[in-house]
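For this view, one protein chain was removed and the others were kept in their places.
Each chain gets a letter, A, B, C and D, in the order it is written, and its residues are counted from 1.
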Amino acid sequence: MDDTSLKEDIGTEEFWVNMGPQHPSTHGVLRLELKLSGETVVDGIVHIGYLHRSMEKIAENRTYTQFIPFTDRLDYLASMNNNLAYVLAVEKLMGIEVSDRAKYIRVIMAELGRIASHLFGITTFVQDLGAFATPLFYGMREREKIVELFDDVCGQRLTYNYMRVGGVSRDLPNGADGKIKGIIKYLRPKFDDLEALFNSNPIFTARTRGVGVLTASKAVNYGVTGPNLRASGVKWDLRKDEPYLCYDKFTFDIPVGNNGDAWDRYKVRMDEMRQSLRIAEQAVLGLPEGDPTVKAGRIFRPEPGETYMRSENPRGELGFYIVSDGSPIPFRMKIRSPSFSNIAVLPDLIRGLKIADAVCVLGSLDVVMGEIDR
Amino acid sequence: MAVIERIPASGLIEKFPGGNLALTTSESVLKWSKASSLWPLTFGLACCAIEMIGTGASRFDIDRFGAGVFRASPRQCDVMIVAGTICVKMGDCMKRLYAQMPEPKYVIAMGNCAVSGGIFCRDTYSVVKGTEALGIPVDVLIPGCPPRPENLLFGIMKLQEKIRKEKRVKR
Amino acid sequence: MIIPVLTLIIMLIVGAVVLGFIAVSAMFLIWWERKVSAHIQTRYGPMRVGWHGALQSVADVIKLLLKENITPSGVDRLSWWLAPFFAVVPVVMVFVCIPFGNIFGIELIARDLNIGILYIMALTSICVLGIFMAGWGSNNKYSLLGGMRSAAQIVSYEIPLVLAMVTAVMFAGSLSMQKIVEAQKGLWFVFQPNMAIAFAIFIIAGTAEVNRTPFDIPEAESELVAGFHTEYSGMKFAMFFLGEYTNMFVISALAATLFLGGWSGPFLPPVIWFLIKTYGLVTFMMWIRWTLPRVRVDQLMGFAWKVLTPVSFANLIVAGWILMK
Amino acid sequence: MIKYFTCIISGIWNLAKGLFVTLKNVFVKPVTLQYPTQKLEMTQRYRGLVDLYPEKCIKCGQCVKICPTACLDLSVKAGEGADKKKEFGHFKYNMELCCFCGLCEQVCPTQAIYMNKIYEIAVYEHGKLHIDLLDKDKYDEWANPDVK
Partner (left out) sequence: MSNGEAFGLIKLKIPDTSLEEKTRAIVVPREGILEAARCLTGQGFDSLHNLTAVDNKDNVTLVYHFYSMKKRAGIVLKTQLLPDDLTVESVERFWRSADWLEREVYDLFGVKFLNHPNLKRILNPEEWTIHPLRKT
């Protein structure tokens, strides 16, 4: 055997590995194609669309009220916030003013939804790092409290359909504010427990610090929003910078990271949950009297025109661009979903990392497929 | 798919006195084992997947039924819980996953999307109208959008009931 | 004539007892792990199959034996078929010289080899072959990655493991397992400072040896789906499962024998002491598994070579110095 | 060298803190709801299956109009009585399509259509999910399922 053929026989080569759509750590049906050289990721391609449910087409065939249940199923971990973002957009289009009590209830619900979503996001992230099931189940256990409250308030566990254009579907049930206060009191020490599990854990820190660094300029250029953007050091939060509802009445901080690595993304979420508790607490204490409900059967006929409204969701800025032609159904609706932009940055982040880190970065971006594919 | 086929020389044993009883007992043991150890595939498609995880989590604990071993590889699963909307792009993957599962295999369609397309049935261009539209046979249908975790547990009990009542098929 | 036949019969009985013990112990451990993990996660775990799910593992095993045995096209047949046996058989062979104590004066050890430790070390390192064959034979990229990882991991963790064992051997002055236990009659080795370090190293390296979190990178569920046994189904998969849990038992039994005084202990019969110590260590490993995240592959190697190996070497030198004094 | 050892020791200490959290949880009473033996009371507003009080219904069709998935099918015919009061032709409910959003319940002027508290439904075939709302004992099978 001569030299060249021997070399061909034992030569190394890069190979493609297909991850997903069914894979335990792709958060649903994302598909990643990774070009690996040994354990190192040389290149990655993200394929989406495995959950493309044609929401935008459906929106063109439903009245404004009928589309609210569909927003539940966009980002199914934060249905309440999606409801809110949508009705805010329609209210902006119609020029409707909302009663004070409705605003406060919306704020409470949105912030509790944010906590539920972040709990799930953080704990699945740790699950991706290999801490099998326990953190996830702790997160789910805490989340269950919030879900049960939502069940009490609007009658479903996941798809709430609670917000209405002009208000909310029902007032809080009797004793709900006491329950909310109880949840806030219950959650505070639980966050400490979660932090004790992760924060100083040397394995966790070694796995996350300096992994998948997203610089601020790159984040802005890619249109990354939400906690991922703030982790990169950009202090940008719509609740402060373009206050909607009554967020300007509450005092809260915006946690910001320094390096934009996976650790910062985790930490920002963790801190944000505490801030959300603060907001919810203030809102419950200051809950005004009044009637927040509206009639469900009203048919909205906005003036011909268009509007773009974005609001701060747990995963970033969810925007609804609605074009109306004067009929009760939207002429065109574009859903600008935060995860769509957040996941686009993934191939850039995982280049040169180990395959385990690729999973870590994906988990730290905390994406939801329902929202990416719509 | 019948269990009895997997017992060697079942035809012969039957002819002996008491053989039939032995066969029936062993068959019921086998069915019991199949029903009490349903390992699901880690396969979340959409919203219902969150409720599926919720069922697995501490509050409802699917593991009490012996169905808590979520395996990521289809080769080691018994039941595929189709939790969520099936889209056209996903259809081929679903069929492949189902083919990769070893016999005996069962399918639970969780949520209206997996039952019939549900809320996304009308006016869409990219949603498959239910698991059966893909040619995958469904054993238990669980309506709901999403079903409560209790409902999924109820569905699993229904599946266990179905397994226990499986007919004995002779070769 | 009569003596060889008698020996054969005794051998068969002992073999059957050991195999039966292994099967029951593995099934118990699987059930126990599910219970431990459940209670860590504040839930109940298996409840409905037998009393508190006691028959859960039995059902699992029967079901796995009944499942269709898929051989994907494109596998390397020989290594595909042999791999599960390579994963199980060496572990079972280790049981030859694990001292379970004595009952009515009969020593419960199949054969007290005078090179017992050497024999065990030789056998435990064969396990990696099974995993690697499974990874290579499956013709699946995830499996291959898992197999590669396990080869690297087990080879590097073998060194601190062996060095920790050698420390115990030096103190006992013998390679025979029974002698090591007897040397601990007065004081368990673990109560001496540098043996305590050796014990910690042994547990860490042992956890890595049996591929459990935080060192479970060969089967890393969130990265490699199921690692080296991604393609295995039915009975072969059950054999890997059996191998993993038996391996866990073996490592804990070794740790108990080498550092915790084996079967020796006051009041209770020796067998009970041995099982308490072993299952206690297994439970500790489970506790770790259900708490910690997984380390990355390069951190894993770095930890083995930069921390464990130097520390265990230093420990060995100190132990030698103490003995020389 | 000192840094090396402090690093190791602090690492072990921090791992122990995490282990302590999980150990603490072992001694907490499990939060599990043992489903078939224990059952939750559904909340006041729980949205189960669509149900109907036929005598209250004024056949206005608002529920059919607002349903986002068109799972309700109502046909009305003129009555034979002297006052020509509207009567039901049929009122079908397709549970397969329903998204349990509760809009029909909220839009109903007489609270005739409502959502009951049944939540345990699992069937073997599709036919059972097509329901005639005018049938009185349509949900009997699921109202109190026989599970243990």
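Just so it is clear, a contact is a pair of C-beta atoms (placed from the backbone, for glycine too) under 8 Å apart; a residue touches a chain by one contact, two chains touch by 3 or more.
This is a predicted model, so every value here is computed, not measured.
Given that one chain is not shown, what are the shown chains it touches?
A, B
So which of A:221, A:258 or A:327 would be touching the chain we can't see?
For the chain that is not drawn, the touching residue is A:221.
Which residue among A:317, A:357 or A:371 touches the omitted chain?
Of the listed residues, the one touching the omitted chain is A:317.
Return the single residue from A:100, A:152, A:177 or A:306 that touches the missing chain.
A:306
Looking beyond the chains shown, say which of A:234, A:268 or A:296 touches the absent one.
Checking each option in A:234, A:268 or A:296, the one touching the absent chain turns out to be A:234.
Residues of chain B in contact with the chain that isn't shown?
Interface residues of chain B facing the absent chain: 88-89, 125-126.
Against the chain that's been left off, what residues of chain A make contact? List them.
Against the left-out chain, chain A lists 48-49, 52, 54, 56-57, 217-218, 220-223, 234, 236, 241, 305-306, 308, 310, 317, 319, 321, 323, 331-332, 334, 336, 340-341, 344, 373-374.
Please note the rule applied: only the chains that are shown with their structure count from here on.
What chain lies farthest away from chain A once each centre is taken as the mean of the Cα atoms?
It is C whose centre lies farthest from that of chain A.
Which whole number of Å gives the spacing of the CA centres of chain A and chain B?
Here chain A and chain B have centroids separated by 31 Å.
Averaging over Cα atoms per chain, report the distance between chain A and chain C in Å.
42
Where in chain B do residues touch two or more other chains at once?
57-59, 61, 64, 72, 119, 122, 145, 148, in rising order.
Could you pull out the residues of chain D that touch at least 2 other chains?
Residues 15, 18, 21-22, 25, 30-32, 34, 68, 99-100 of chain D touch two or more partner chains.
Viewed as a graph of touching chains, is the assembly arranged as a line, ring, star, complete set, or other?
Contact map by chain: complete.
Applying the document's contact rule, which stretches of chain C touch chain B when the two form their complex?
Interface residues on chain C, with respect to chain B: 34, 38, 41-49, 53, 55-56, 58-63, 66-70, 221, 225-226, 229-234, 237.
State the interface residues of chain A toward chain C in the complex, per the touch definition above.
15, 17, 23-25, 39, 126-134, 137-138, 141, 197, 201, 203-204, 206-207, 354-357, 359
Please name which positions on chain B make contact with chain D in the complex.
Those in contact with chain D are residues 58-61, 64, 112, 115-119, 121-122, 139-145, 147-151, 153-155, 157-158, 162.
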